[in-house]
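Every protein chain of the complex appears in place save one, which is left out.
Think of it as A, B and C in the order they're written, each chain with its own count starting at 1.
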């Protein structure tokens, strides 16, 4: 898979700014989450249904590199890609751009929990959706 | 009960400001919630335990009047009082002050839901804690 | 003007839920703000440019009536209308729906501040954009 097109775009909300006049740095974590959910949807996997069935993905590690400030009302393109797929963890890469300008880079390592709160392998249905998506894109 | 002393005080966080350089108006709702939880604690009622037992309080209506802006790092006193106690609803009044200066007024009407998501009467244990608190304060 | 079509729609983000499994009630204030900004845009008025010129709109009062819970991943239609236009204040009405189901109602009274932080009349350019929009819709 390649980050050649945004998985979604968002418009910066007023309440996401802080008194420095820019998007507060904590909000990028939320944008990454939006990107992840939309990425799942794009490969035919509903994260909402996944949780409804008693599973959960939880973030084990996250990282953000801030490249340029973003401002109220900006339209931001959210790019997402799989960095690494283990049996019990999944690492995402994120990129946020405004037009072609780089705004932020990120990385998040997720684990999968079953209904008893124990780490489990990512479900087969999910791994297959990922694989199918990778093939389609020629990876 | 009277609003003669704050139930708790908070310090405004940096991320609670917006690009106008003041606390974003949406955060007052969250401050009211902090005040409510602390009020419950002050009368010997644990809202955490209440939810753990399968009950929930939900906000049916909320209102805020903004009197003066609050700023980053301000210490805000949160006052709370019961406006009206019905069998199936509970109306709170809130006041936020910085030193003696009025910052905001609010009101919230809450309902109580049981484990099947149906409205129920506020539990007896809760109504008695409220009454005892009212008596102590000479209402 | 009439609330016959949504000014915009949003998808509920994961972080907007709380441990009750629904959208936290404080977030509706933020959705109303998104609606307001998009309403401004729809009548050809850029709120971003307005602040860049040194003006600001501030919320003096806000009210929400919660009708039904909203959930993660829901698509919400945001409706907005002018309730009352005074010389120094502007009252909005909001409605949030999921498909045709009513989720929340709201009202916000805004004032306009000039560069010296003093209340001022809403600028002529803004009042004219509002009037033109009202005429087009046959009010």
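Definition applied: a contact is a pair of C-beta atoms (placed from the backbone, for glycine too) under 8 Å apart; a residue touches a chain by one contact, two chains touch by 3 or more.
Note that the coordinates shown come from a computational prediction; the quantities given were computed from them, not determined experimentally.
In the full complex, chain A touches the omitted chain through residues 19-20, 25-27, 29-30, 33, 51, 56, 58-66, 69. On the side of chain B, the interface with the absent chain consists of residues 13-15, 30, 33-34, 37, 46-48, 51, 72-73, using the contact rule stated above. Listed by residue number, the positions of chain C touching the unshown chain are 14-15, 17-22, 24, 26, 72.
Criterion: only the chains that are shown with their structure count from here on.
A rotation of 180 degrees, rounded to a multiple of 5, brings the CA atoms of chain A into register with those of chain C. Copies chain A and chain B of the same chain sequence form an interface built mainly from equivalent positions, shared numbers / all numbers used being over half. Put simply, the chain nearest the middle, going by average C-alpha positions, is C.
Put simply, the C-alpha centre of chain B and that of chain C have 25 angstrom between them. For the pair chain A and chain C, the distance between mean C-alpha positions equals 28 Å. The residues of chain A that reach two or more other chains are 14-15, 72, listed in rising order.
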